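One structure, pasted below without further comment.
This view holds just a subset of the chains, kept in their places.
As written, the chains take the letters A, B and C, and residue 1 is the first residue of each chain.
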C-alpha cells in the first residue's frame, strides 16, 4: 500500500509535468540528464554502444586572427574557432514528442568529450572555454570554442623579412587510437581558407594566405592515432622592416662608398668611416634582438648586414694602408731631401720643384692627393 | 500512521519556520534553492518554460579605466563594469508573502548564466568574478562584474602619436543562436558615453572620447548569433611623444642645417654631420621599440624620421662631393704651380698672387671657403 | 518500536559523545556545521534573520610592504593584511556548555563571506588565501588574509623623482547595496598609519608616509554602495635618480659651458659639443624608459632634460655661426692681403704685422682666438 501510494505520487508528478511538454526539463528527464546526479553512461566512456565501434569526430578550425608571431620564441599566437561534432549513440529523441525541440544546450561536464590536443601547443589556452555544448535530436553533439592558441612553429628565417611562413596545428587525441577515435575534417582546405579569410578582420603584421587541412595517421609501434593537421600559410608585411632596417643600412653603405671621395690625407676620412661602421654595428644589435639564434643556415639579412659590415672593414683597411704607403712614400723623399740639402748651396727652390714633380706622379699612382699634408719640402 | 506522523513533523517544522517569515531561508525553501542539492531546473538550461521562447539578455558595459594600450602587441587593457540581466521564468514570488523581500542575492553557481564571450578577448580576465548574483521577485536575474579585459585591437599607427583609436568589444554567446539568446543593449550610446565619462576617474595616457553601442547579428550559414558591439573611441595624449621624440629629431635637423655654415675644408664638418646622423639613428631605435611592425602603410612618424635621415644623408653626400671637387680643383692649379715654378726665376711671389685670385673665384662658385687648407702655393 | 530503538541509539551516541564535551566536534554537531553536508543556512545568503537587517562588515587593512610601483604601468604592488569581521546571526553558543570553547576555526567554504572587491585592482591576487576562518561564541566571524594586491594608481609624474604619491584602495561589495552590507572601518586613520608603520619592515624604493581610511557611499541611480577607501601616501627615495640621472646630465651641462673656453677655430669645439649632446641624448633614452607617456603636463624632469638639450643646441648653433662669421671675416682680409701683396715689393713682413694687428682686434670682438687656424698670411 505504501509502495502503491508512492507510485501514485510519481504518476501525479508525471502527469503534472506533462503539461510543460515543451520545456527543456521534460527532455532532460527523458534522457536522464541531471547536473546533481551525473549519469555515468554519458560521462565515463566513448558514447558507443559496441566497444568496437569507431567514433568519428568531425573537426573544423577557422582562424579568426593571427595575433602574434614571435621569431625569437618561435611561437605562433592565433585566435581560432574550433568546432567539433560527434555522435552520441546513447542519446536520441523524437522532436515531435517534445514539442518540436530539435536541439538542447547543456553544461559540458555532463557528457564525454574527446581529449583532443594540439601537438604544437606550448601554453594552456588563455581564454575561458564555453561551459555549454549542444545535443541534436539524432544524438550528434556539437562543441564550439574560441581559443587563443600559443603554438610552437619552426620559422623560416632564411629570407627574413620576406618569405612565406608555414605553421602547423596538429589535432589528435591523447590516448585514443585510430580505431577508437577517428578524426575527420569537417570541411576541405578550400572551404577552410575561404571561411578563415572572411572571418579574419584584423590582419596585423601577417597576411593570411591559406589554410590547408590534411588527414593523416601517426604511427608509433602498434599504436596508430588519427591526426588532422591544419597548415596555416602566411606572409609578413615587410614594409616597415625595409624602411626601418634595410634602408638605413643601405644609407650607411652609400656614405661609406661616398667616403672614397674624401681625401686620404687628414684624419677625417678615418673617423668618418669608423663612425659609419659604428652606426652599422648599432643597427646590427637590433638584428640580434629581432632574429632567433636558431638557424643552421645564415639568414640573408645577416649576410646583407655582415657583408656590408665586412665591406666597410675592407674599405677602411684599404684607406689605412693607402695612407701608410703615401706617408712612407713621402717620408723617403724627405730623407732624400735631407741628404740633398747637404749638397745644396742655395739652389733650394729648384730642388724642391723637382721633387714635387716626382712626388705628384707618385700620388697619382696611389689615386690620392695629399694637399693638406704640410710636407716640409712642399713649400 | 508513520506517514501521518511524518507529515505532522513537516507541518511542525513549517509552523516553526513561519515565525522567521522574513528570513532569506524561507524564500530559498519556497524556491527550492539549495547549495547542497542543486536544482537541475535552474542550472541545466535556459530558464524558459517553452523551448521556443527567446531569452532576452540585457547588457550594459561601462568603461572604468583604459589601463593600457600596447601598440606593439595591438592589445587594449581596459577595466570595465559588466551588467547583465535576464528573466528566469521558473522563479517568481510575491514579496508580500515574504515580509516585503523584493530581491535576494545567491551564489552564482545555483543558476544558469548566459555564456557570453568577447570576440576580441585574448586573455582570461585576471580579476575574480563576483560569487553572487541577484534575483528579483519578478524573476529578473541581475549579474554585475568588474573585469580587466585584455582584448585585441587593430591600431591605426598611421598618424601616431596623433589620431583617434577605435577598439571594439563584441559580446556574443558562444553556442546560443539569436532565437535562443537575444542580446539587448541596456542603455544607448549617449548614456553609455555619459556614464563611462563620469566613472573614468583615472585617465592615463589615453583620453576617452565616446562609447558607441551597436546591436547586430552575426551570420554564418544557418547559424545567426546576436552580437552587441561596444566601440570605444579614444585619443592619445601626444605631448610627451612630441617633447621626447619629435622635438629632439627636429633639433638634430636644425644642427644639420646649421652645419652648412661650417667650412667645407677641414674634417670637422664631416665628423659633425655624421655624428648628428648617428644620433638620429639612435632615436630611430626607439621608434622601432614603440611602433608595431604591422602596418601596410608607412606611419607618418616613420616618414618624418626616415625623411630627415635621408635629407641628412643627401646633405652629407653633397658635402663630400663638394670637398672632393674643391680638392680636385685645388690639385690642378698645384700641378700648374709646379710647372710654372720651373719656368720662373724669381717672380715666385707674383705668380702666386695670380693663382690666388683665380682660385678665390673658383671657391666662390662652390660656395665654400678653404682658408684652412694650407695649400703649399698660398704662401 | 523501530523508531524508539533508533532514538535510543541516538541517545547512546549522544551519551558517549558527552564525554568529549571539550572537542570541536561537539560544537560542530551543535551548530550543524559539516563539510560533507554543507548547511544552506550558512552558505546561501547574508547571515541575518530578518532580510531588512543591515550587515555591518568591519574592515581593517594594514600595509605590510610596498613591493613595487611601476610608473610606466601605473600600478602599485602592495602586500597587505586584510581583516574582516561581521556578525552571523544564526550562530551563537554558550562557551560554558562547551568546556569554555570561545572560538572555533573552520574551513571558509562553510560560511557566507562578503564579496568585497577592490575597485583599483587589476590582477587576481597571487597569494593563496587562508582556507580557514574564525567564529566566536557571540557569532562574530573573523577573516584574515595576506594578499599581494596589484592595483592601478594614477601617478603624479610632474615632480618625478620627487613629490608624494597617493594611491587608493577602495573596498566595496560587488552586488550588495549599502542597506544590505555596510562597510565600517575597524580602526581610524591614525591607528592604521601607526600599525602599518610598525609592520612595514621592508621599505624598498618607497617611504610610507601615512594611511588614511575614509568611509563614503558610492551613488549610482538608486543603487548606493558602501565604500571604504584606504589612501596610501608615500614618497620615493630620490637619491639614486639624482646620482644616476640628474647628476650626469648636470655634468654634461658643465662640459658644454666649459666648451666656451675652447677656441672657436679648429674642429675640436664642434665635435666636442656634438659628442656631449649625443651623450645627453643617450641619457634621454633612459628617461623614456622610466617615465610613462601618460602625462598631460610635461614632467619637470623632462623640462630639465629637454631644456639642457635645447640650451646645448643653441650654444652649438652659436658656435657654428661665430665660426662662420670669423671665417667670412678672415676671408675678406685675405683677399685684401692678396691685393696688397700685389702692390708690395719686399715689405712683406711689415704688411703682415699690420694685418695681424687688425685681425686680432676683430677676433676680440667675436670673443675667440684663432691661433691654430694656420692662416697663410699669418707667417
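Criterion: a contact is a pair of C-beta atoms (placed from the backbone, for glycine too) under 8 Å apart; a residue touches a chain by one contact, two chains touch by 3 or more.
The structure presented is a predicted model; accordingly, all values stated were derived computationally and were not measured.
Oligomeric state of the entire complex in this file, given as copies of the one sequence with 3 shown: 5.
Please note the rule applied: only the chains that are shown with their structure count from here on.
Between the contact lists of chain B and chain C, the overlap is empty. For the pair chain A and chain B, the fraction of shared interface numbers is less than half, so the two copies use mostly different residues to meet. In the CA-based superposition of chain A onto chain C, the rotation angle is 145 degrees, rounded to steps of 5. Note on chain placement: the centre of chain A and the centre of chain B lie 22 Å apart, centres being C-alpha means. With centres defined as mean CA coordinates, chain C is found 35 Å away from chain A. The residues of chain B that reach two or more other chains are 266-268, 271, 275, 278, 282, 374-375, 379, listed in rising order. Chain contact summary for the complex, chain A toward chain B: residues 2, 5, 20, 22-25, 28, 33-36, 64-65, 67-68, 79, 98-101, 104-107, 126-128, 130-134, 142, 144-146, 148, 201-202, 204-205, 236-237, 239-241, 243-245, 247-248, 251, 254-255, 258-259, 261-263, 266-269, 271-272, 275-276, 278-279, 282-283, 286, 349, 353, 356-357, 360, 369, 371-372, 374-375, 378-379. Contact residues of chain B toward chain A in the complex are 3, 37-41, 43-46, 48-52, 73-74, 115, 117, 119, 121-124, 152, 154, 174-176, 180, 266-268, 270-271, 274-275, 277-278, 281-282, 284-285, 287-288, 291-298, 302, 306, 309-310, 313, 316-317, 320-321, 323-324, 327-328, 330-331, 334-335, 338, 341-342, 348, 373-376, 379.
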